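First the structure, then my questions, so here it is.
Note that one protein chain is taken out, while the other chains of the complex remain in position.
Coming up: chain A.
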Amino acid sequence: MDLSSINPILLVASIMVSATPILLAAIGEMVVEKSGVLNLGVEGMMITGAVVGFAVAVNSTSPAAGFLAAAVAGALLSLAFGVLTQFLLSNQVATGLGLTLVGLGMSSLIGKPYEGMKSPTLPKLDIPLLSDLPVVGRMLFSHDLMVYLSLVLVALVWAFLKYTRAGLILRAVGESHDSAHALGYKVVRIRLIAILFGGACAGLGGAYLSLVRVPQWTEGMTAGAGWIALAIVVFASWRAGRVAIGAYLFGGVTVLQLNLQAAGADVPVALLSASPYLVTIIVLVIISALGAHGAPASLGRPFHASS
């Protein structure tokens, strides 16, 4: 094995790129779950975002338009979930699973003509001073805009939930929808907004995969990233900071094991490929075992104003 073939600067840089799609999807899903809704359709919304973002970016030659379209597509798909579960009171687990199947199927249909094409991608930012710093400049400050936006989004979600009244109401709805209703809050409306936000975030995460990380369209390219995002939310005990840790950990181990494979490490490839999943779950299980779990008390329970 030749460890010197691994460049630490490139390693850290690619970790950030690899973590971003999962981080986007997970922070969105965290908000959804904080409002008391369990949307298992993250994978479906991600891949829909990936294909729609790719198609729009190719046709308009604008990656920004692609990201925007991906967010809208993810939100629209989640709206279907919202209407089904919040108004028609369908089962959240079954509907979420259905959403994933719809997303996977629909994306391969839409994506067929785009296979093998190359998309315009986001430019790397050249931040004055910061990007020119030795080592850290290339590691941390020479990425595309979405990497930083995703981190800003995590901070915003954290502050929103902790300090704003709207965030308090969202948490209250997730804790006890009956009490929130008794106090006169619009449970269904608040949950729909959260669901839409979650859908848009998952769409952005998908588009980041097809427009920046790969950047290409291949069928089923999310490869379980949506499920990892879901698991990260749970093991991160519904806290924004821990979601970021989980996403970066998963991204980090993914990139590291690819590098190790390339360097010819003397470990079975199957084990290396499984390692991101194992390490993320083990670390987050330890974190959540140390502290309170804090699952929103109304998570996954259907709400109707009459009961």
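Here, a residue touches a chain if its C-beta (ideal position, glycine included) is under 8 Å from a C-beta of that chain, and two chains touch if they have at least 3 such contacts; residues count from 1.
What we mean here is this: contacts and distances are computed from a predicted model.
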The complex's invisible chain, by UniProt name, from "Ethanolamine ammonia-lyase large subunit", "Nucleoside ABC transporter ATP-binding protein", "Taurine transport system permease protein" or "Alpha/beta hydrolase": "Nucleoside ABC transporter ATP-binding protein"
Touching the absent chain when the full complex is considered, from A:S90, A:S131 or A:S179: A:S179
Residues of chain A in contact with the chain not shown: 165, 168-169, 171-172, 175-176, 178-180, 182-185, 292, 294, 296-297
